[in-house]
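Before we start, here is the structure in question, set down as structure tokens.
With one protein chain held back, the other chains of the complex are shown just where they sit.
Labels run A and B following the written order; every chain starts at residue 1.
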Amino acid sequence: MTLSRTARVLLRIWAGVFLVVVYVPLAVILVNSFNSDRAFAWPPPHLTLHWWTSAWQVPGVRAALLTSVEVGVAATALALLLGTAAALALARYRFFGQRPLALVLVLPIALPGIVTGIALESAFQTTGVTFGIYTIIIAHATFCVVMVYNNVVARLRRMSGSAEEASMDLGAGIGRTFMSVTLPSMRSALVAGALLAFALSFDEIVVTTFTAGAGTQTLPLWIFNNLARPNAAPVVNVVAVSIIGLSLIPVYLAQRLSSDAGTTDSAAAGH
Amino acid sequence: MTTTSVTDRPEAPAGPTGHRLSALLHNRPGLRLGGLLAGPVAWLGVVYVGSLVVLLISAFWTIDTYTGALIRSFTLTNFETLFTQSVYWHIIGRTVAIALAVTVFDFLLAMPMAFYMAKVASPRSRRWLVVAILTPLWSNYLVKAYAWLVMFSNGGLIDWVTKPLGLGNPGLSTTATVITLAYLWLPYMVLPLFAGLERLPDSMLEASGDLGARPWYTFRHAVLPIVTPAILAGCITTFSLSLGDYIAVSIVGGTTQMIGNVILSNVGSANNLPFAAALAIVPAVIMLVLLAAVRRTGALDAM
Partner (left out) sequence: MKTRWLRLAAVSAVALTLAACGGGSGTTPSGKPAAVPSIAMKQSIGKGEGQLNLVAWAGYVEYGQDDPKVDWVHPFTKQTGCHVNVKVAGTSDEMVTLMRTGQYDGVSASGDASLRLIYGGIVAPVNTKLVPNYADVAPYLKDAAWNSVDGRMYGIPHGYGANVLMWRSDKLPTAPKSWSVVFEKNSPASGHITAYDSPIYIADAALYLKAHNPSLGITNPYELTQKQFNASVNLLKQQNTMVHDYWSNYLNEVHAFKAGDDWAGTSWQVIANTAQSEGAPVKTIVPSEGSTGWSDTWMIASHAQHPNCMYKWMNWIASPQVQAQVAQWFGEAPANPKACAYTEKGFCQTYHVKDYAYYKRVAFWATPIASCGNGQNNCVDYSKWTQAWTDVKG
């Protein structure tokens, strides 16, 4: 599309301003992690490395980080299983209840978190399930499924299914076809879905507050509990900044993976 | 073209059992479908929807105001209170207004950015831009909200900028809530828009231009129809996230109350789950109506 020179320049400026706006609060967090004032006075009276050096000795944070990772991995794994299964069913078959099922899959993230939270919490309570890491995993998997589903079903709809038919014509069994033909072509969608699911689970707070039990803290819960503690609040900023830094790697990798597949797609579609 | 026998391959299904299972599944599509659906349906259909149904039912119960124990007998008291006391409708109205404002604001901010990323930026910078948009998602929601609290406070960053210009600082208020929520959900609006715009073939836009259509006409009649599902997906997500929020507003909202706060206070406070459930039905119904309305456009797949 040929855009006028002005349009291009304006858009570029907009993008620049946009990025500045997005990153200013993150810069504030970064500055506050060096803020000597525990209640985040602005401007910071002094800068100090104290919080950075003491951050990782705070016992709660390492356990919380580990729990978050465990929950994220487990919920993502479950989401991959359920989401892929649902996507295969909905993309390759026609059956009654197709549309309601598609709707139900979206519900956990379309409905406000507090509704999902109190629904699951009372369900767990009435069925007598002990609250703990497993209830969190169940809750997270519930809304992570749609992340995987949407990516995989989009991918499956772009594949015609003829490759699978050919594979089976050549004598490969169902399992073989799935492992050697379907799965590899879905890989980028699975990775994208898995990454989104993990990110969603990692930062989730609302549903988690309702479904966590005694002694189980994910990182967002730890942050929630510690933003109220004067001696721990600045450490929260340190943790937040560190997580951002650490996340750059998987995010970049995932982007590499999915955009590589994306370009193959558009080439195949004959742009 | 020679057909290779599967049994020659070392990774072939071992023995006749594997073959039989495969053949059985191949001949019975219903069985395959059932196997695929069992998990998702059991999990989401029964457990999740079931828990929502129970929540709905509990909206028709009450609690004993003395001991707080549930009284499981059908009554419409909760809905009576909800409909007769005007404060709840003020709060619901305010919440919907905030959610709408955030959605519109985010759309206007995100659309040019998504367009730039999809159509103007070079492929290499596109990748970095996506990373740049995704990165804030990894910084914790609460920490970002607190950063805004620091900025909106008296003497904070916003005062630094606005005081020399003679402008006012909204301070902790409904305005601050809208701004903060808009900031928090920006990536959720940019990404679907970007994904949708990326799929727009350049060749079509060029053809439209070649045939004499002006940019605005092309936009309205060629771009928009294809991109509409993505727009709706972004809007629905942003709207839903804002509708149910209670954390950001409690941090930067000053005295502002949203429906989420009232639901929360009824779950934790007076332990009045039935009334909280009745309140929760309102945003749930709003979202269900919206979802049903956009179902046909395919927006749900883009979420």
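The working rule: a contact is a pair of C-beta atoms (placed from the backbone, for glycine too) under 8 Å apart; a residue touches a chain by one contact, two chains touch by 3 or more.
Here the structure is a predicted model, which is why all the values come from computation and not from measurement.
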Option from A:Val71, A:Ala85 or A:Ala123 whose C-beta touches the chain left out: A:Ala123
Which of A:Leu11, A:Leu26 or A:Val58 contacts the chain that the document leaves out: A:Val58
Positions on subunit A where the hidden chain makes contact: 37-42, 45, 57-60, 96-97, 100, 122-123, 125-127, 130-131, 213-215, 225-233
Sites on subunit B contacted by the missing partner chain, in the whole complex: 45-46, 49-51, 53-54, 57-58, 63-72, 81, 85, 87-88, 90-91, 149-150, 153-156, 171-172, 250-251, 254-255, 257, 262, 265-272
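By our rule, only the chains that are shown with their structure count from here on.
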In the complex with subunit A, residue positions of subunit B that touch it: 3-6, 11-13, 18-19, 21-23, 25-26, 29, 32-33, 36-37, 39-41, 43-45, 47-52, 54-55, 58, 109, 112-113, 115-117, 119-121, 123, 126-127, 129-144, 146-148, 150-151, 153, 155-157, 183, 186, 198, 201-203, 205-206, 209, 215, 218, 236-237, 240-241, 243-247, 260, 263-264, 267, 273, 276-277, 280, 283-284, 287, 291-292, 295, 300-303
Residues of subunit A defined as touching subunit B within the complex: 1-3, 7-8, 11-12, 14-15, 18-19, 21-26, 28-29, 32, 40, 42, 81-83, 85-86, 88-89, 93, 95, 99, 101-116, 118-120, 122-123, 126, 138, 141-142, 145-146, 150, 153-154, 168, 170-176, 199, 202-203, 205-206, 219-220, 223-224, 227, 236-237, 239-241, 243-244, 247-248, 251-252, 255-256, 259, 262-263, 271
